[in-house]
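Comments concern the structure below.
Removed: one protein chain of the complex. Kept in place: all other protein chains.
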Amino acid sequence: MAMTEQIVIGPMLAALGSIVLTLSTRRFRRLQRAVSVAGGLAYAGAVGALAWRVVLGAGPAAYQVGGVDAPFGITLVADELSAFMLVIAGAVGAASIAFSAAYVDPDNQAVFYHPLFHCLLLGVAGSFLTGDLFNLFVWFEVMLMASYVFVAFYGGEQHTAAALRYLVLNVFGGALLLLGVGGLYAVTGTLNMADMARRLAAPAAYGIDVEPVLGLSALLFAAFALKAGLVPFQFWVPGAYRAAPLPVVAMLAGVTKKVGVYAIVRLYFTVLGGLPVQVDVLGVTGDSALALLGPVLLLTGTASIVLGGLGAVVRDTFEETFAYSSIGQVGFIVVPVGVAAMADAEPLRRFAIAAALVYALHHALAKGLLFLATGAVRSATGTNRLADLGGLAGRSPLLGATFFVGSLSLVGIPPLTGFFGKFLVFDAAVRRAAATGAAGAAGVVVALLVGAVLTILYTSRTWTRCFWGARTPPVEDAAVDPAHAAAGAALDREGYVDVIDPVGGVEE
Amino acid sequence: MSVLLAAVVGGLFAIGTFLILRRDLVKVVLGVAVLTQGANVYLITMGGIEPGSFDTVPVLATHGDYVPDTADPLVQALVLTAIVISFGTTALALALTYRAYQENETMDVHQWR
Partner (left out) sequence: MKTTARIVVPIVFVVAISLLLQGHNLPGGGFIGGVLTTGAFALIYVAHGLDYLEVGVLGRDVEPGAGVFEHRTVTAYERAFILGLAIAIGSGFAALLFGEPFLSQTYEIVHDVPIYHEIELATALVFDVGVYLVVVGGLLTILSVVGAE
């Protein structure tokens, strides 16, 4: 095998190596932190090299772990979609780990914080790269195992309760995933995604019953939607985000939710896309599994947007505001996916998927920035309650500017990423409304508008409450550590860098 | 055989769901464990259980003429992986349960502060 192909497994090797190195340097805290940050950068570098290879170079690449060939071995596949998602993971991961080294209390990060963080990165990379449905389950579990521990990390009673809820729910979701995977194996006789797609595209030739596939895909959809935190599976989100350390929350909101969305896109568009099946359920008719996915995604997506926005407006801490906000933002990501699933014409389908991806990138960067900024606020003032804060902008202009940029991006002000994301999402929804003229399609556009207005409402609310006005005692006494603000600002800059090339995703 | 296994899967899922809905945290964790075992048995069933031959199961070559029904080796490998994962998850859940008990001095989920 040529050396260039080895790049496919690069991100996972970087994470694996970092796990071992951070574990073996655990007695030397400063060294461990340095190794961990270097590992995060190596991960981002490997992801960059892989994306370079896939998007600008030789196209999609497959990799057989251990040299065992496709139907039996463990296959990794890097195509444009997974490369794009990995780039998001690399950017947010490297920034979060650098921020962790500065922000998380040294005693807390001494033993297992860094190895676990790299374990999270490993699971994310595995989920994006795997070409096999069962391994998708395995990598999900790797990722979740690390995040369970992070949710319980601070060890208060609320943290333990949140971690248990999160764990029980996700194990249940994992069981659903196993049911779907096992059923698909029984129906198609393979677990390899490419192989399965080929067989499902010609069911008669392989003797496959197509009807069970629809039900099994619905099981898988429920499991993935739980990971993405879509309404009606959103209830674990606020508790888990309130409990976990903030740099990890930046990862959870920015990246692991996207893994759920990615899995939906991968399953329905890559694996089930070619399945010829007549759908006629509750008035929904069509000739592929996508016809069923479209309305479901539009419904859950718009519900997420409205419920997340409303929830964010009434919460009284930073974390909860942004946790609800990210429920809404995931809605913004899946609505264009739903538009793509219902699109008849290939150009609109490609365009809507691209819109979803650009929005995913925007959300990962903006929400990552806001959560890291929240971390900086909490470590400076010791509180995260909106009521206790005021006048932060005057106290720490750099922090204020960081937060301001993040908020503007979330609202969608050009030239920040949010503008391009929202623009493309609205464009896709309006094109669909124009193409079909159905009342439902117009309703989606209305829901998107409501969501956008709610976003303005809750970002301006946090901004005016905490950054303007008279300084409250916690703010007056705040020890503004330049390192924290600088780490936040680093991601800030990244936000700008990505703005320069926001249409990178449209190529896909 | 398949009917028996289907009944077992159904029973495990029923017990698991019932236990998860209890107020006692230990029972919830046990329910989670039972549920994942249900999923594992289901996986084995989905692989199909067929009369084995010496070609598909080389180990049987040393076991005389009698060849029993055998499960698909691929799903056995999958289930092995899933068992290891659920083992780790259950261990973590039990540790968290103990911590929750220490913090709240009750196992009743409804009495959590």
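Chains here go by letter, A and B, matching the order in which they are written, and residues are numbered from 1 within each.
Definition applied: a contact is a pair of C-beta atoms (placed from the backbone, for glycine too) under 8 Å apart; a residue touches a chain by one contact, two chains touch by 3 or more.
Quantities reported herein were computed from a predicted structural model and do not represent experimental measurements.
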{"item": "Touching partners, among the displayed chains, of the absent chain", "value": "A, B"}
{"item": "Option from A:64, A:270 or A:436 whose C-beta touches the chain left out", "value": "A:64"}
{"item": "Touch criterion as defined above, residue of A:19, A:312 or A:334 at the omitted chain", "value": "A:19"}
{"item": "Full-complex contact with the absent chain, from B:1, B:21 or B:95", "value": "B:95"}
{"item": "Where the unshown chain meets subunit B, residue by residue", "value": "59, 84, 91, 95, 98"}
{"item": "Absent-chain interface as seen on subunit A, which is shown", "value": "1, 3, 5-6, 9, 13, 16-17, 19-20, 23-24, 63-67"}
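Following the convention adopted for this analysis, only the chains that are shown with their structure count from here on.
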{"item": "Chain centre separation (subunit A, subunit B; CA means) in Å", "value": "30"}
{"item": "Contacting residues of subunit A [partner subunit B, same complex]", "value": "72, 134, 137-138, 141, 145, 148-149, 152, 155-157, 160-161, 163-164, 167-168, 171-172, 174-175, 178-179, 181-183, 185-186, 191"}
{"item": "Residues of subunit B touching subunit A in the complex", "value": "20, 25, 28-29, 32, 35-36, 38-40, 42-43, 45-48, 74-75, 78, 81-82, 85-86, 88-89, 92-93, 96-97, 99-100, 103-104, 112-113"}
